[in-house]
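Removed from the display is one protein chain of the complex; every other protein chain stays in position.
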Amino acid sequence: MFSVDHKVIGRQYLDLALVAVFTGMVLSWLMRFHLGWPDTPIPGLGKIAPGGAAGGVMTPEYYLALMTMHGTIMVFFVLTTAPFAGFGNFLLPIQVGAEDMAFPRINMMSFWVTLVAFLVLVAAFFVGDQPPLSGWTAYAPLSAVGKDAGPGQGWGQTLWAISIGIFCIAQLLGSLNFIATTLDLRTRGMSLARMPMATWAWFITAVIALVAFAVLMPACILLILDRVAGTSFFIPGGLVISDQLQPHTGGSPLLWQHLFWFFGHPEVYVAILPGFGIVSQILPVFARKPLLGPKVFIACLAAIAFLSYTVWGHHMFLSGMNPFSATLFSVPTLVITIPAAIVTLLWIGTIYGARLRFTSASLFALGFVSVFVSGGISGFFLAQPSTDIYLHGTYFVVAHFHFVMGVAAMFGIFAGTYFWFPKMFGRMMSETLGKWHFWLTFIGVYCIFMPMHYLGLAGNVRRYSAFTDDYLQPLIPLHRFITIAALVTGAAQLIFLYNLIRSRLRGPQAPDNPWEATTLEWSTSSPPPHDNFGGRRPVVTQGPNEYAVAGPGGRDYIMQAESR
Amino acid sequence: MGRLFAVVVTAIALVSVTLFALHTWWLPPDISTHGGRIDSQLNETMIVAGILFVAAQLALGVFVWRFGERGGTRATWPVRIFPGGATPMVVIATVLVGIEILVLTLVGSKVWASVYQSPPPPGALQIDVLAEQFAFYFRYAGADGKFGVIHPEKMSDADQNFFGLDPATDTTARDDIVVATLVVPANQPVALRLHAKDVNHSFYVREARIQQDFVPGMVIPLHFTATTPGRYELVCTQLCGLGHYNMRAYVEVKSPAEFGQWLKAQQPAF
Partner (left out) sequence: MTTALAPPPPAPPAVPVATGLGRPASSRVAETGVWIGIGAISMTFAALTSALVVRASDAPDWHHLHLPALLYINTLVLLGSSLTLETGRRHPGRAPLALSLTTILGGLFVMGQVIAWRQLMTQEIGGPSSAFFYVLTALHAAHVLGGMSGLVYVRHRMRAGVVSFVPYNAASLYWHFMAVLWLYLLTLLTLRG
């Protein structure tokens, strides 16, 4: 259990993410059901949450609590833990030819601290008053003033802030390991230029995460102090809540927003860049040809990492910050679409002239490209202050971020799972079930999230627990369609779960290199021995992109640790 | 499998853009002087984004169709590199997206500036807006043209003193008019000042193409001109607590004559 082996830690992270993602998904079902049929009781819910959903019909505050938990769990405990901490931990040391991470004990701590953060968050569900309901962004002063502001502003919100603060520490420890390992533990011959694309992505993600979480952590401390110690970092004077004049002066609500989004925007890249790397590594394997422009790809990652720190204000165009800075923030936001567009074209160009093989992994990688395009395009609308005036705060935003970071990152996780499962567990997953999973999920996510753009254009506001006004009533049928699509797509995830469990127990034995790939993890056994390469370290003789070449034994590829 | 993928991706792309293009679900008609420019900015973005979206999805579909293995046999055709390698990709993305950015920023920032970076036109009607959990209140200056001073400690829902006025000592406050519906004259600029009493809220009128957060501790100016008489919804778009979904008021746009009558008929708050 308390292993310092990076492979065990990586699997622990992935298991945690699996628990978290199903929790988050069930929460989204409840939300979606309520939005489609607000007055129909949900069987059993009344028993689980007698306070929040007496008789199975949830209260507005319970809806918001589910939404807050859903967003927080998904962003922090799924999209940060699985693609970055989970796959990165398992694979990064092997891909650079190391025996383990640079600081195995710190690495182990990173996981257990993450688990504590998760348990603290889950505890917020069960504390005396209500679970927190300020959304995953926890805007102050709602999140800071405490009980007077209504249900969910007591212990629940404090636990939320504590959980996120702890989570930051865990990810700082993890990122430190990723960076040090990549810099110092590469095996002989593994120059930076020969590193696999996924390793590059995890490395750059770690740099982003190090800076981002180092900022969110003190912000959480200040928030907690405002809540429990009576300070006024984020709470201005003269607030009257429930007819009570609040005993605070001089704090700045916008300060929280600036700190949060300085973290928050880079965080969405923490969620998606590992997917970039995973796809860039998987596509060439199944296209049987090298990635188009690997150096360009790395340069784009670096550009995105740098730009990600300059764009946070695009979440705050209408927040009351200086309107001149809106234009300033809009420019880098639009500029960041250039490297993203280049990367997309590189993937599409890689498929050109390929001998494309279809497996669950490659299908999800192709699906990733499609959904990433869909999500990226809607960014054009939100990046311009002028069009954001209308679209901000509507379902258009929900559609955008679900495609670009939610679904795209999930597709990256799925692709990575189907691809590396044989290496992790020494057994193959069922391809038939995997393909069913892909088709249902691919069509399903479009049915769920594409219509949300239409809702947004029609002016449907987000974070509403019910649509009571005359204006939104005509949109209810579209909401019902989305709900049904969400339930069906969710059910399709059970196929994935079943496939995971069954293959882990009874899948056919996996060979060392089932996909005919080049990177180092495929030249050791499946699963790899404790020290990864059995007492020896590989010597790398070429880059990761040697496909469509005359390899030894008539193969069309050369592995990184092979000589020509 | 490749053909199936191509067909599905193409179908998704075409159905999606068709529903956009048909305006099956679309913005309500604009009723403001600046909204037309926002709408045309949105339309322009929609066209460019639509083209890029379809082009990318189709390219993906076509390549997967063309270069995918069929029916379980290993492909034997020669592998080819994209003509020109990565360079055309960089050039295409940089030039296309770059031009798009330039145009959008140059045009779009003007609309933005006209609403958010310029003072209200002289002679604009001053109205104070107060947002609280979970209602909006509006204040007109009354006969003296002056607003009474806001005293947070005097704010009270129980006494219906939403703005925290002090009519006992503050003479300018006595004739202030406080109402729960925002009534504005058509074709006359209105200048709002947004006050938040407790937490963040937001001011969103779809038809007027206007949205702005309320931030506690700040007084945020906002101005617009409505053109078409009618009754429109004003909703809160910033999460403010359990009643957020139900936090709404109405904007009534009246002809200037009707507006004058309406204003005359209002009783001062005290």
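Order of writing sets the labels: A and B. Residues in every chain begin at 1.
Rule of thumb we're sticking to: contacts are C-beta pairs under 8 Å (C-beta built on N, C-alpha and C of every residue); 3 or more make two chains touch, one makes a residue touch a chain.
Since this is a predicted model, take the numbers as computed values, not measurements.
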Which residue of A:Thr205, A:Gln246 or A:Ser523 touches the chain not shown here: A:Ser523
From A:Asp5, A:Glu61 or A:Glu99, residue that would touch the chain that is not displayed: A:Glu99
Of A:Val4, A:Val19, A:Ala123 or A:Ala214, the one touching the omitted chain in the full complex: A:Ala214
Contact with the hidden chain (one of A:Gln130, A:Gln246, A:Thr359 or A:Asn460): A:Thr359
Where the unshown chain meets subunit A, residue by residue: 97-99, 102-103, 172, 175-176, 179-180, 183-188, 210-211, 213-215, 217-219, 221-222, 225, 229-233, 237, 249-252, 255, 258-259, 262, 357-359, 431, 511-516, 520, 522-524, 533, 535-539, 552-553, 555, 559, 561-563
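We adopt the following convention: only the chains that are shown with their structure count from here on.
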Where subunit A and subunit B are represented by their mean Cα positions, the distance between them in whole Å: 28
Subunit B residues touching subunit A - in the complex, by the definition given at the top: 1-2, 4-5, 8-9, 12, 16, 19-20, 24-28, 37-38, 41-42, 45-46, 48-49, 52-53, 56-57, 59-60, 63-64, 67-69, 74-77, 79-82, 85-86, 89-90, 92-94, 96-98, 100-101, 104-105, 108-109, 111-113, 115-117, 132-133, 152-153, 155-158, 164, 197-200, 202, 204, 206, 209-218, 220, 233, 235-246, 248
Subunit A residues within the subunit B interface of the complex: 59-61, 64, 133-135, 139, 141-142, 145, 149-152, 235-243, 245, 251-254, 287-289, 292-293, 296, 318-320, 323-324, 326-327, 330-331, 334-335, 337-338, 341-342, 344-346, 348-358, 363, 366, 369-370, 373-374, 377-378, 380-381, 384-387, 389-390, 392-394, 435, 439, 442-443, 446, 450, 453-455, 457-459, 461-471, 475, 478, 547-548
